[in-house]
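The complex appears here minus one protein chain, its other protein chains still in place.
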Amino acid sequence: MSPLKRPWRSLAEWESDPQFLARAAQEFPGLAEALASAHSRRQVLKLMAAAFAMSGIAGCDAGAPGGRLIPAVKSPPGIVPGLPNYYSTAHVIDGFATGIRVAHQMGRPIKVEGNPLHPASLGGTDVVSQAQVLEFYDPDRAAALAFRRHPSDRQSFLAAWTRQRRSLMNTGGEGLRILTGTITSPSLAAQLDAVLTRYPHARRHQWEPISRDNVRKGAQLAFGQGVDLVPNLSAVDVLLAIDSDLLSSAPGHLRFARDLMSRRNPTRIPKMSRVYAVEPTPTLTGAVADHRFIASPGELQWLVAGLAARIVRGESPPDLPPWIAAVSADLMANRGRALVHVGPDQPATVHALVHAINESLDARGKTFYFIEPVAYAADQSASLSELVDDMRAGSVNALFIIDSNPVFAAAGALGFAAALERVPFSVSLSLHPDETFSATTWSLPMTHAWESWGDARAFDGTATVLQPQAFPLYDGYSPHQVLALLNDADAPVDSLSLVQATWKTADWHESLATGVVPGTASKKANPTLRVAGMRESLSAARPASLTLILRPDPYIWDGRYANNAWLQELPRPLTRLTWDNPLLIAPALARRLSLTNGDEVRLTVGEARVVAPVWIQPGQHSDSVVALLGFGRSAGGSIANGGGVDYYPLLGHTGTPTLVKTGRRAELASTDHHNLILNVAGDLIKHGRLTDYQQNAHFLRKDEPPAHLYRWHPEGPAEWAMSIDLNTCIGCNACVVACQSENNIPVVGKQQVIHEREMHWLRIDRYWEGEPDSPRSLFQPVLCMHCEQAPCEVVCPVGATVHDSEGLNVMVYNRCVGTRFCSNNCPYKVRRFNYFAYAQEEHRLPESRNPDVSVRARGVMEKCTFCLQRIAEARIAADRENRPVGTVTTACQSACPTQAISFGNLRDPSSEIVRRKRSPLDYALLAEQNTHPRVTYEARIDNPNPALTTRRRGA
Amino acid sequence: MSEMSVIASRGATAPTVGSMTDDISAITLHWRRPLWWLLTIAATGLLTSVLVVAIGWLFYAGIGIWGIDWPVVWGFAIISYVWWIAIASGGTFISALFYLLQVEWRTSLNRVAETMTLFAAVCAGIYPILHLGRPWLFYWLFPYPSTMGIWPQFRSPLLWDFFAILTYVISSILFWYLGLVPDLATLRDRATTRRQQVFYGVLALGFRGEDRQWRHYRAAYGVLAAIMAPLVISVHSIVGLDFAGAATVGWHSTQFPPFFVFGALLSGFAMVLLLVVPLRRLLRLESYITQRHLDVLSRLMLMSSLLVGYAYIMDVFSVFYSSEHVERVSFMAKIHGDYAPIYWATIVLNIAIPQLLWLRRARVNELLIVLVSLGIIVGMWCERYTIVVMSVRRSHLPSAWGNYHGTFWDWATLWGTVGLFLTGMLLAVRYIPIVSMFEMRSLLQKRRTPPGDSP
Partner (left out) sequence: MSPGILVMFEDEPALVGALERLRSISLHELRTYTPKPLEIEPPRSPLPVIVLVAGLLGAAVGFAMQVYANTASYPLDIGGRPESSWPAFIPITFELGVLAAVLAGVFGYFVINRMPRLYDRIDELESIREASRDGWLVAVRTDDPERLAQARAIVEELRPISIEELPE
């Protein structure tokens, strides 16, 4: 029923599946030759059908060369059945590491937790690292080595490479190119350097589809040297975020979120910070801002120029919007406690200007500091176009593409795929059999980061040793092994010794245990600002034409995670869209072109054009069209393929974009079934202003004690409860994926989402408030409230949902007959129903599920359990040690980067939860229903600038 | 005026106790295989087989094949269930309530009405089971001695409903059969073929019209009638509680129980008329089911339509009288949302059009009566749609607002039950006396004295 269901594959289909044949070829040497003749191919297949059926398509071989799997006769020390073990490593995206700890059950990695000791995590995780469990077990991963899309084996590859290598050695590596993504790994860097010394004429290229070149160039422009800016947001009183990715995707965004939001709840800190945001399209930073201003990308440069004029040189340029005066005044009034941050989409000149502004705000060393660049510096876009030119010119003889997918993600204008055909010997190393994998002459499957040793550095330079979490599921190479091949085809490829060599000096076991190599943070840098080169950029005019903004999708990023069903079905924070990436347009633009959600348009930029549906994004600038990259994969895997639209072809083309309505409509799967804008969200999401709060901390409380016919408190040893702080929630969805991963929540697929049958136990409600053109957005995580007087329980005819002594509203799946009355009677509508056997139909290995949580059957209601399995674990531990039950951390709580969620036992006076429930901002959702929820919220307080509050909110 | 008397007494057609008995029993004993019957039962049989397919596919694929979603977890199954059970009520009201009231005109109608009740109740009874996510576990609603020692949850309105329907179906069958016994005896004695003799002989259980049999019979029938009347009221009140018992927006209203009883009256009378008008012509019962009956039933229908109208008005009133914001939002969504046509159809079909029946000319126009009744049957279905679907669509949290559309299988199941119902009625017409003969006899004797005017 669900589209995730994988069609049964016939032998004939197998025959045309290179991966399959490749695996076969390895298991049966000489098969490739037999298969070469189409005539005998069928014969062979027939003969070995049985063997295939037994070995299975995703068979379980030892993986690493020489590796063997031996069943443990004596269970290894430390592995207690039913208890998780944690191994620290890091999740690396675009080169930068975020520390994680992987929970194992009986040696199987099943859950990702943050690493509290890692500077980029502090215990929090983001959506993508949570979803690595699914990524690791993905049945669609590249499973075998191929030569020109035909099955091959290591031996023939090694033979071919050795021949190639001989000629390269003679020419000093003439025409040898290596293309990688951004690299922060010292070990990889060392290997690359070694390669370059061995082949003097060889060249390396570094390129990521989502470029941060502007950031680097900006620093270059301002200081004449490469430096990384590390904001220290916990010290920031006034922040101006210009189209900023601080909370969403900047390296270290989890850390930044923690620091920034630690200053947002007036009940916990003496002085609340103030955040301004200026941006063309809503971002998470804009959502938490006290004031959000909308400006087109063109205007931004002009505004920053104006700001610089005011702050840097004290001029007051004419015809700037009035808020500039107020904001710059506020910034200047808070010298040394203010910071201006600008996102990677803004041109280098803007970055340079902002550096200048920060300097004159006397912010260096106080609200941020500079460090030596963490990543190997390269002008990435230039580097790639250079490579493509050489390829086209035919001067590239051998190309190694390591963990990068340029065929899909390179700018359409470059024409990488065409150029690649002119390269006689090209090798790709990819996790998935992606577009590049099938375009190179040799295609090597890559081991997942959890399958091999490695290292990477965080935003502040702190290094982490990546340790393998399991034997490789498939037969693959690690990047280290490939580079080792380049160096010396005969050398033993052992990534462990490579990495160990890099960290000889450090305490190896300490580093593994903590997930951080101590004392590896980058040196502080102290560059001096070059005032020259500032002037010319000030003359930026104010263009007013439609501009196309290409951004990575927040979850599947540049497309590399497109085959991850959790990420596909995760509602995007503001649009609540899943499985799709329509063009985001402003309400005003929609009115002008008379478009509604789902209308299809033809978008033309220069000679490039795509056809895509549109989605109306309140709060977006009317002159901007936002396209999210990463969708529309052609070889991304059974889940990724065909979903959404591929906007890469537009990349690199210039000219003003035009939209033409085609008249067709597309079905889009948004979990927002109401698209309406509330004038007042106050009843549901209580919020107010700091000034009112300071007058009366309880100003949001309506103090009428609810009337009762009867009141009953469960008398258990513990009273579990949760408090969610709306001041610190940034709507990042990390909790949702953590919950999905912890509780085996099935993915239902696009069609079922369209049918309004999504299954997430925890959802983050997003409300718009105010004017459609510039509303403010409010987030509210909603899960089962575990009401003490639960309406759902009373109406269940079979008692399938009841209360336990500790106040949990428990759901007895086995007893549920599926009348669904409980859902009707739930005021919060947090119950989800298995209309089909969703879990069964998931495209997912059973090994990847959490063994502590039962997988729900068809026709059964399910909902949040407060992570009952974790509570049970704590209970058992407490019983064993004969002490009261200790602290329990729910999956959502531990994932939350800003600690917005707090969970605990109300009977324990010392606990955080008790403190939070005492907060004057504490309130219950729909309290008038008298359900007495155990989950309560802390109302959101904003700290608007008095000088601006007379104006309309968020204007 | 003979036209309006309970039994046509124009010389030629004036029936006697004997002729009446012969007429009625002839219908079943000397069945003439009329063409209309063969055609209709062929059609309804086809519909019934559609039901079988729909149920089969449902059990195989799961209720995901229906339109229900999140948050609208109840759909056609509940709508049609309430609809059918309300239709069923008509028979019980006529046979039980008016028996107690000693209304003489009921006599020639109650057999049709009770039979209708029977099959409508059966159709209704199917739904609660199909509605379950795991239908094969429906018996968990019984308080049976389970190995786990667990019980059903007696506080749930759904469980009340389960017991109510169980009681109602069983009681209706028994009441219907008891009323049938003397006539079965008549058929046994008139039977010409051996098969008829055995068939009706066994069913009659040896009823011979002995003084003792009659004495207890009148006592039993009276007492049962006295129980059936409150039972039918309770059943519909409890169906109302299925909704009123929940804290859901648009449902949580104390007026629901009486409201549902009114609705039941309306659809009950409508369905009786819908069946009686054609049957009296097709089976040549004009002399027993006269214009007078149609007139009385139409008046009753008008009366219950006014009652329902009152309920609708109270609904609106309570929404705006209460200070609940969401109630208002939800109601506004009903009267002008994308589903508004259904709400207005309800008003027009159930309240506006029936007002025609104030005119006597309308009440004797059979075609018009059929159309009005048909409108009401449809209108009542729409009413349940507004109650079940539209309320849940707009609940407290706007983030949990949603939509709902019935799928092919929803419709297939609905029409399937219509087929089942009609097939049942056609078979009943064929095999049981469709007018209660022994009660007609008392009536025919009274006829010698001039008939009372109105009930």
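By written order: A and B. Residues from 1 in each chain.
We adopt the following convention: contacts are C-beta pairs under 8 Å (C-beta built on N, C-alpha and C of every residue); 3 or more make two chains touch, one makes a residue touch a chain.
Predicted model only: the values in this text are computed from it and were never measured.
Touch with the chain omitted from the figure is made, among B:Gly125, B:Gly201 or B:Gly406, by B:Gly201. Considering the whole complex, the residue from B:Leu166, B:Leu282, B:Val316 or B:Leu359 that touches the absent chain is B:Leu166. In the full complex, the hidden chain is touched by chain A at residues 710-714, 787-794, 799, 802-805, 932. For chain B, the residues in touch with the chain missing from this view are 16-18, 21-22, 143, 149-151, 153-155, 159-160, 163-164, 166-167, 170-171, 174-175, 177-178, 182, 185-186, 188-190, 201-202, 205-220, 222-224, 227-228, 230-231, 234, 238, 241, 438-439, 441-442, 445.
One rule holds for everything that comes next: only the chains that are shown with their structure count from here on.
Within the complex formed with chain B, the residues of chain A that make contact are 1, 672-674, 676, 678, 683-684, 752, 755-758, 763, 765-767, 780, 782, 791, 794-799, 815-821, 823-825, 827-829, 832-837, 857-861, 925-926, 929.
Those residues of chain B that touch chain A in the complex are listed here as 61-64, 68-74, 131-134, 137-138, 140-141, 150-153, 155-159, 162, 245-248, 251, 325, 392, 395-403.
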